[in-house]
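Let me give you the structure first, and then I'll get to my questions.
Every protein chain of the complex appears in place save one, which is left out.
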Amino acid sequence: MKIKNIKDLGRAKNAGMKSLFPKIPQIRISMSTCGLSLGADRLFQKIIQETEKKGIKISLHPIGCSGCCNLEPLAMVRLPGKPALLYTQMTLEKAERIIRDIQKKKITKKGLFCIIGGDLVSGKPDPELNDIPDYKDIYPFKGQQRILLGNCGIIDPLSVTEYVAMEGYTALHKALYQMRPQEVIKEVVESGLRGRGGAWFPTGFKWDMARKSSGDEKFVICNADEGDPGAYKDRTIMEGNPFKLFEGVVLAGYAIGSHQGIIYLREEYHHTFEFLNSAIEIAKGYGLLGKNILGSGFNFSLNIVRGGGSYVCGEETALMDSLEGEVGDPRLRPPFPIEKGLWERPTIVNNVETLSNVPLIILNGGKWYTNIGTEKAKGTKILSVVGKVKRPGLYEVPLGTNLKHVIFEMAGGPFNGKSIRAVQVGSPFGTFIPSDKLDITLDPETLREIGSMIGSGVIVVLDQDSCIVDILHHLLTFFVEESCGKCIPCREGVSRMEELMEEIYNGRAGMKDLDILNELGETARDFSLCALGGGAPAPILNGIKDFRKDFESHIKTGKCFGVS
Amino acid sequence: MEKEKIEKIVLKHRNEKSAILAILHEVQAEDKQLNADSLRYIALLLGVPYANVYGLATFYSAFSSDKKGKTLVRACDGISCHINGAEEIIKTLKSRLNVEMGKTTWDEAFSLEKVRCLGLCSISPNVSFNDRIYSSLTKEKILEILREMTGDPK
Partner (left out) sequence: MTIQMTLNNKEIEVPKGLTILEVSRKQGIDIPTLCYHEALGPHGVCRLCIVEVGGVLRQGIRISCIQNVVDGLVVNTESERVKKNRQFLFELLLARSPDSKELIDLAAKHGVYESRFYEGDTDDNCVRCGLCVRVCRDKIGAFALCFAHRGYERMVTTDFESLSGYCIGCGTCAQICPTGAIRMKDEGEERIIYTKNGVVARFELEKCDVCGIPYAPKKYLNFIKKKSDDTMAVSVVRNLCPGCARRMGAINLVGSMTL
């Protein structure tokens, strides 16, 4: 069924609504990589078995992960006319119980986490459920502004019609039929959208330059390498709402005058690779990719290339070298990719989260977007809170949200009565912020002042049992493994830093070695060819200042401060 | 891999040099390694110097010249998994499988590798056995999984 015009889009919307609100009981199981790793496939099979055995007709769909992975495996259940209900930490027994209750037209109260509210998903309120919280009133969902993650965990990620029912592809239709490319760029510029992969570069400005670059062939590259350990927001979007990403990519292509898009996908995301390929075939079938998109005459093809397992290939110039069949060596700039990128053609490289913002910006206007966030930092940011917290997971919040609030309220703070030691914000290159300095807002200016950054939004929480020296050494081993080795400051400097840190950790170094560590760090920071070598020293150098006692303790005793 | 099979794969990618990553992935997935003969033949078919292909195959972590065992065990050592106990999981894997990191067991049943990261950071620690991932692991859970896999009740 190709969607060729507004009427077709309307028909698709109706079909999607019917699918989202069937007249029979509905069960949805979260089947992203995280759900699968916790047994969701077995759960899915069990439900098919039990309902067949009992002769119950249900609508069974997979859904993506909502980002609250520690609640997985998840099940969303809706009886006709009732609100949608979320069940967490599902087991085969729980599934059996729910099916038994469905047969009795009863709502299972045991294991019920919350009601999934919201205009499009809730049914009529039910007095029986008065004691069950709405998801907006309970953590981890409370306080989030899920403009990007909203459909993740609700819609069947491979259903175009369900996405259309949730306003999907309305933006693309509007752009292709009612806007000129320059107008699309104007909205993105007005929105203040900036790169969400770590560079924080103004997206509209980049697109405008690429549009103005001369050349018949231009490329849109979606950077889905997601190399920062701790980050998985891009995987969640790709496995929960892939068509939103595709819509963003096509909008980017339309804006700059490109007809070819490539998603460069992280090698380690095996399931995501198969999944996205299926999604692309489905989108093609609906006329949403390929020739004559939405009947507009605009052509755009999209394909996926898997990386080879190299963090440095998340850097845009190394990524392009990798796509050209070379090793991922960062290139000298200038020339910049917008002039001479992939195959020397004008190219834009944007992160998954960045592109996923675009459909909403086009749908609601750039001005609408500026109402979210702060004066200088617009929109939301998907934070990935990991480590020693009660509720690790993804939290989509407006920029400018307080870090302490995110960690202690939303993510539940430390568990087992421990206290927090330090928090690394943004990316592996972020400084570890000591526990008494967490009362700050998450926006680029504030974070830059303390040597941190928004980055990809990773927030790593350490508690009193974590050894800072060990963690910093662990970080350095990551940088050493992932360095491309091209330039001397990074290859030689960061390697020597790692060696020294190991000596410090094991009590085989002297206090003078801290000075040498500083010198090495400053050299790598100031003279490396790319941001890997340039950024690697920051958490170490700041760590030496902020956690000097721990360094001294390890140098003198080989153990943490306070440990006998 | 037999020459005919390699030819098929290269042809599927229209003999394009830029598709070399995808080609290497496919050959490695079936052979569980990229040996010198396969790499040379791929280079020949693509019209690319041997040295280029060798540089590529040794640059990327996903590719291995050593033959991997029947089950590739990838233990995630990203920062979240590390904080939440990956070290103990890795130690357990090493001792139970009797294999060093980066190596293959004598009977070629298991190869053990470190990986950063699998993108499952909220349910760490994580380990994948070929394409099956297990999350929220503890020492007990990983022992249970190994018992099931090896049929060894120990």
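Going in written order, the chains are labelled A and B, and every chain counts its residues from 1.
In this text, contacts are C-beta pairs under 8 Å (C-beta built on N, C-alpha and C of every residue); 3 or more make two chains touch, one makes a residue touch a chain.
Bear in mind the structure is a predicted one, so any value in this text is a computation, not a measurement.
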{"item": "Of A:Pro22, A:Gly39 or A:Gly485, the one touching the omitted chain in the full complex", "value": "A:Gly485"}
{"item": "Identified contact with the non-displayed chain, of A:Phe201, A:Trp368, A:Phe527 or A:Phe561", "value": "A:Phe527"}
{"item": "Contact with the hidden chain (one of A:Ser310, A:Asn351, A:Thr401 or A:Asn542)", "value": "A:Ser310"}
{"item": "Touch list for chain B against the chain that is not drawn", "value": "36, 39-40, 49-55, 58-59"}
{"item": "Touching residues (missing chain, whole complex) on chain A", "value": "310, 327, 332, 480-489, 491-493, 495-496, 516, 519, 523, 526-527, 529"}
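Just so we're on the same page, only the chains that are shown with their structure count from here on.
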{"item": "Touch list for chain B against partner chain A, complex", "value": "17-22, 24-25, 48, 52, 55-56, 59-63, 74, 78-80, 82-84, 115-124, 126, 131, 133-136"}
{"item": "Contact footprint of chain B on chain A as seen in their complex", "value": "33-34, 36-38, 68-70, 72, 226, 229-232, 235, 266-271, 305-311, 322-328, 384-388, 392-394, 424, 428, 460, 462, 466, 471, 474-475, 478, 481, 484"}
